[in-house]
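Left out: one protein chain. Kept in place: all the others.
Presenting subunit A:
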């Protein structure tokens, strides 16, 4: 429908980026990027993590200035010094991570920063009317007076969209909007996007989930290594073809070969319960056993207790009930240091928060978490030479792209930091690896390499707890699959037969019967 109307009037494109180049330290630059977004369409921008999508969108939203190239909005050339300029030009951005104040109402969040005034007083009545009006016009179903704290993820996202519309945006940038949603919420979002489009708005949709892109987009632009490699119509391509455009070659597939599962239990949790500060059970009576050579995958929507489970296993968080056993010994009361010394490796979910010291050298980061063990320490002293030599080994074996081991971790791209962490946690013959999103934010090559390292360690009888948002990775890499929902393990699945859709339903609690 939109194609016809656009072709009929042939209006100026909503956004036209041409020849955008951005030399950005440390990560992939944007190089000669050309994108034309027709008005009144959903335009998808796809590419691997690190392909330069986010940089490009930051340029379009005025958060960064291009070194070269031009931006035109509705045919007019523009130059943005800040997001405020972009907003004035009618461009709004919905960030992947919501920027909402939990303890304010929807209305307060929406008007925050552009409060309607009547004299010196805030005119909430007028604002409320306008929020209702926008919500009804685009079918967002947002209640202005509810507390954001009480809203679900999907509703919060609609508040973010409303916030942008309230500021008069005609072009919306959505940065990986489905990353935090379960499949059912994704369908709702797509319904909203179609409504917005029907009202003449333009949507730039950033994603790397191809099925979603094919379902919702009118045009697709593919980015790879910082530049645009193809502009296609969803009718002309398949998901497979798109994927190949994105990676430039055939996709690696996460899969385990023959089973290496033994009957020797390595890590066992029983009745593990974690209570939050306000008395809520964020982890509720979780029990499982991982055997030597087994990968246990945990599927779940983020925020359903995965972080608490991992921290309770590592001794970072004290469980209120239950026990953890490592190779038969009770480690429930053991400190994190003792657990690590006993052979527990840990790849944290948020590498900047828990995985690396950004302002320390790579070799110091190698020592981190292994500061009491060879080759990093001799008694109470640090073995600098040993640590440096071993860092060099990790850099080579794990293909960490760096000019040396004395640079700060902050200088490396996220993927290379992750490779260093994986290499570190695989060092010293761990017996258990707790891996939370081990391939998040790394490129395809590194992803395949990390999978291979985990596979090899599994063949050598490593027990792995794998938590991931990537369902293909979970299904492909796990020997056993469990689903976590609101802090409980609710279902077990056989990874050889389960489909991502079935997992997705189980993750929301909808597919309990299946």
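By definition in this document, contacts are C-beta pairs under 8 Å (C-beta built on N, C-alpha and C of every residue); 3 or more make two chains touch, one makes a residue touch a chain; residues count from 1.
Please note the rule applied: contacts and distances are computed from a predicted model.
A chain of this complex does not appear here, and its UniProt-recorded name among "Na(+)/H(+) antiporter subunit E1", "Cell division protein FtsX", "Simple sugar transport system permease protein" or "PPM-type phosphatase domain-containing protein" is "Simple sugar transport system permease protein".
Touch with the chain omitted from the figure is made, among A:13, A:90, A:348 or A:487, by A:348. Contact with the chain not shown here comes from a single listed residue; of A:128, A:339, A:437 or A:458, that residue is A:339.
The set of subunit A residues touching the chain not shown comprises 23, 25-29, 31, 224-227, 229, 314, 316, 335-341, 346, 348, 353-360, 364, 367-372, 377, 380-382, 384, 401-404, 406-408, 410-412.
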